[in-house]
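Quick one: this structure, given as structure tokens, is what I'll be asking you about.
Up next is chain A:
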Amino acid sequence: MAEFEPQIVAFCCNWCTYAAADLAGTSRVHYPPNVRIVRVMCSSMVNPLYVLKAFEGGADGVLVAGCHHSDCHYIDGPVKCDATVDKLRKVLHVLGLEDERLRRELVAASEGVVFARIIKEMVEQLKKIGPSPFKVKTEALA
Partner candidate 1 sequence: MEEIRIGVYICHCGFNIAGVVNVEEVAKYAATLPSVVISREYRYMCSDPGQDLIKNDIKKLGLNRVVVASCSPRMHEPTFRKAVADGGLNPYLYEHANIREHCSWVHDDKELATKKAKDLVRAAVKRVYRHEPLVVKEAPLNPNVLVVGGGIAGMQAALDIANGQNKVYLVERDPSIGGHMIQLDRTFPTLDCSECILTPKMSDVGHHPFIELFTYSEVEEVSGSIGNFKIKVRKKARHIDESKCIGCNVCEEKCPWKTDSEFEMGLAKRKAVYIPFAQAIPHLAVVDPNLCAYIKSDGKKCGACIKVCEAQAITPETLLKQTDQIVEFDVGTIIVATGYDQFDPSVIPQYGYGKYDNVLTGLHFERMTCAAGPTGGKILLKDGREPERIALVHCVGSRDQNYHEYCSRVCCMYALKYAHLAKELSKADVYQFYIDMRCFGEGYEEFYKRCSEEGVNFIRGKVAKITDEALSDEEKGKLVVISEDTLLGKLVRVPVDMVILCSALEARSDAENVARIFNLNRRADGFFLERHVKLDPVATPTDGIFIAGCCEGPRDIPDTVAQAEATAAKALSLISKGTITTEAAVSTVDESICHGCGRCEEICAFHAPKVASKNGTLVSSINETLCKGCGACAVVCPTGAISIKHFTQDEILAEVAALTEVS
Partner candidate 2 sequence: MEVLSPYKEATDVILEAGGEPLKLCYQCGLCTGICPWNLVRSFLVRRIMHEAQLGAVDFGSEDVWTCVTCRACVQRCPRGVEIIDVMRAIRRAVAGLGIGVVPDALRISAKNIAGVGNPLGEAPEKRNDWAKDLGVKKFASGTKILYFPCCVPSYDPDVKAVSRSTATIFNKLGIDYGLIGTEAKCCGEAIRKAGHEDTFQSLAQNNINLFTSNGVKTVVVSSPHCYHTFKNEYPELGGKFEVVHITQYLASLIDEGKLKLSKKINKKVIYSDPCYLGRHNEIYDEPRKILQSIPGVELIEFPDARENGLCCGGGGGRIWMDTPKGERFSDIRVEQAVGKGADIIAIACPYCFLNYRDSVLSMGKAETMQVKDIAELVAEAIG
């Protein structure tokens, strides 16, 4: 059987982390192709529903990333996002999803290398803990 390749959905704010991913591109910093980025204007735009939808769809991991606290284009989006993620973690816990599957990161526009590193780390970590229990269920049904 082929090695398990985790699927990651990343919500990235337009101003910092999306730009960081662009910078990784322009500077050709490679990372594994397991990630799909959803552009949001600010990390504070990320609704818990979006994350749950990703897991429901079979994502093995979700990254919610935006500006550092002092950098947000909308002043204090990261604080609001932190609060959302904290709440979400409790829900994921109830659902029986491991903590590592949801990652919250602050990546500045200049940190292309950091973005690439985070994706690499996530892929490695998710490979270790294996497919999401939701995915297994969906696949079993199929």
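Observations on the model:
We adopt the following convention: a residue touches a chain if its C-beta (ideal position, glycine included) is under 8 Å from a C-beta of that chain, and two chains touch if they have at least 3 such contacts; residues count from 1.
Selection rule: all candidates are chains of the complex that A comes from, given by their letters.
Computed from a predicted model, the values in this text were never measured in an experiment.
By the touch rule above, chain A in this complex touches candidate 1 out of 1 or 2. Those residues of chain A whose C-beta lies close enough to touch candidate 1 in the complex are 7, 9, 14-16, 18-19, 21-22, 24-26, 28-33, 36-42, 44-50, 53-54, 56-59, 67, 70-71, 73-77, 80, 84, 108-111, 116.
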